[in-house]
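Got a structure here, written out as structure tokens. Questions coming.
Note that this complex is displayed minus one protein chain, with the remaining chains in position.
Presenting chain A:
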Amino acid sequence: MIDLNNLTIKKAHQAMKAGEYSCLDLTGAYLNEIEKKNPKLNAYLEVFTESALKEAKIADKKFKEGTATLLTGIPIAVKDNILIKGKIASAGSKILENYKATYDATVVKKLKKEKAVFLGRTNLDEFAMGASTENSAFGVTKNPHDIERVSGGSSGGSAAAVAANLCLAALGSDTAGSIRQPSSFCGVVGLKPTYGAVSRYGLIALGSSLDCIGPIVKNVRDAEIIQEAIKGWDKSDSTSLREVKSQKLKIEKSKFTVGVPNIRLTDGQIKSETLKNLEEAIEKLKSLGYKVKSIELPNLRYAVPAYYIILPAEASANLARYDGVKYGLREKGENLMETYFKTRGRGFGPEVRRRIFIGTYVLSAGYLDAYYNKANAVRDLIKKDFEKAFEEVDLILTPTTAGPAFKIGEKSADPVQMYLEDIFTVPANHTGLPAISIPYGQAEEMPLGIQFIASHQNESLLFKVSKDFLGEKD
């Protein structure tokens, strides 16, 4: 029996290298777990049993030849809005239910090059719009810690799969917190890289100025390994960052300062346990030798409202391509115009329709300055707040979420309540900053998470301090 619960990428690599078990054994072990637990959790929308076993054999060959890299044979799950050539990419939507990807996303191409094993595609809120997977056209993903609760979203399938040992690592995407919030809810590690550090080519677009692909994993070192593998400039993504400086950081703790913004109980729906947990995290940082300082981010309270203007605007433009002509669902009407209306009316679920309508409204003639342009001005203010903060501190600490995973159905009736889920995570998307959620503490017997935010392209700082905080050895 392979101890999947305590497995890391490095441990699995060493075991396969030493011949303790083969990649076929490892892949088989995960497929067994999936068969046992997935019907209840609904983390995977599809399991690639056949191709995964084939890939495992290829990986085993690489080990035999001595050409295996760290990710060779590592069984991973992919959020179902990231394209894998020849596989369905549904984005959790009826409109793409049968759409087969015609090319590999850059991140997938990079992982394929290392001969990772693709176990399947994971559930998400439709087009990644949501914070609970309740907006998926294919049912909610349940939280492995308590199946009456949500796994978070939108990358809820990926986070639940990692937490329940249904894969060793997973890819998610994060537009307002969609990697970090479900990671926090499921008690795992989630990284949203610097905007542009990882190519978006082959990620089904939601909000193009906010979207990032990143890892969801069991520990910080694994996040670092996946991030190293998937990052890099890409000619196919015009917002891809050309220079990614790799910093060798020697942290002198006595001079290293972590900033904590003033958070009030009135911010969003923050629970008192969350604030208490944050206080404990601060004490722990201090005991580890870090300096902790309170900071002001005065425009933080506008982050969620500004997001729910910018995102719907960008999404309504991005989703205009689903028209029933080139690919995806076609609901035929009397004429072409009617076909458009029917296809989009029946193919998109309620939250997607809601956001397309909001986006259409805020972009319509006469409203542009009042909404979209104003929201971008606010976004710039938020960016300046963070720039100012990083003049005084090296990292910023916040809770990842206002509270632990909520009950299924608890927030689905009120879109604004659901939107407030993003309160601590969305600033990193507005600003393009890298941020990580790591498990720390509990409330209502469910995991809580804390979030570190670094300045641009300083992922290495996030890894270093997170490992130190969790007592993780390389």
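One rule holds in what follows: contacts are C-beta pairs under 8 Å (C-beta built on N, C-alpha and C of every residue); 3 or more make two chains touch, one makes a residue touch a chain; residues count from 1.
Rule of thumb we're sticking to: contacts and distances are computed from a predicted model.
Chain not shown in the complex: UniProt lists it as "Asp-tRNA(Asn)/Glu-tRNA(Gln) amidotransferase GatCAB subunit C", one of "Asp-tRNA(Asn)/Glu-tRNA(Gln) amidotransferase GatCAB subunit C", "3-oxoadipate CoA-transferase beta subunit", "Nuclease SbcCD subunit C" or "ABC transporter permease". In the complete assembly, the contact with the undisplayed chain comes from A:369, out of A:50, A:65, A:369 or A:474. Of the candidate positions A:47, A:378, A:446 or A:461, contact with the unshown chain belongs to A:378.
When the whole complex is considered, the residue among A:100, A:113 or A:388 that touches the unshown chain is A:100.
Note that of A:139, A:289, A:345 or A:409, the residue touching the chain absent from this view is A:345. Touching the omitted chain from chain A are residues 99-100, 102, 195-196, 208-210, 235, 238-239, 299, 301-302, 305-306, 308-309, 316, 323-330, 332, 335-337, 339-342, 344-346, 348, 350, 353-354, 356-358, 360-361, 364, 369-371, 373-381, 383, 415-416, 419, 430-432.
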